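What follows is a short report on a single structure.
A single protein chain has been omitted; all remaining protein chains appear in their positions.
Our next item is chain A:
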Amino acid sequence: MDSLEILQKIGASIFIVLMSILLLFWCLPEGYFFRQILHNYFSKYICWAGLDNYWALFAPQPVSKNFLIGFEIEFKDGTIQPWKLHEYTLKNDYQWAPHFRFIKMHNQLLSQKDDVPKEAVCNFILREYHKTNLSSKTPLKVHIIRFYEPQKPQQRAMFPWLSQRVFTYELSEQ
């Protein structure tokens, strides 16, 4: 073996070991020691390089409920205008999206977690509103509305969908 080959093997072996540690321990349920080390000390670099990986498809608990999403723009004069994103259209009794990436966003917008995508979509709605509406009304807030099916069949018979504001984006005073 020449020295170049030895160097290549050492380099490849280091890569194999590091990659194996990443793959084995990054995506583990919370509480595992090595997972905590990776997430606490190395997540900055791992996420930056696009090496974060999650493999919990429909797990531990899969999605189980139907939701619809809607938006409202609230103006300074107290009036409210409903707003629809064309990518989410009603098909029979449920919302349909043209591609799984919009379904992913649907989940993000209705989840309790990160507010960043919600704010971004509210900003997008405001940009679209200003493009198409030249009225003097000044938007004050954008609300994200979640429509959900009531649990009891009697309730469902009366109201197939109930709604709830899940996020409000307030515009800063100019």
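Everything below uses one rule, namely that a contact is a pair of C-beta atoms (placed from the backbone, for glycine too) under 8 Å apart; a residue touches a chain by one contact, two chains touch by 3 or more; residues count from 1.
Here is the rule we use: contacts and distances are computed from a predicted model.
> Given the options "HTTM domain-containing protein", "C-type cytochrome", "Spermidine/putrescine import ATP-binding protein PotA" or "Membrane protein", which would UniProt use as the protein name of the unshown chain?
UniProt lists the chain left out of the view as "HTTM domain-containing protein".
> Using the touch definition from the top, which of A:Cys27, A:Ile145 or A:Val166 touches the missing chain?
A:Cys27
> Looking beyond the chains shown, say which of A:Lys104, A:Lys137 or A:Arg165 touches the absent one.
Answer from the full complex: A:Lys104 touches the omitted chain.
> List every residue of chain A that touches the chain not included in the displayed model.
9, 12-13, 15-16, 19-20, 23-24, 27-29, 44, 47-67, 87, 93-106, 108, 114, 116-117, 119-121, 123-124, 127
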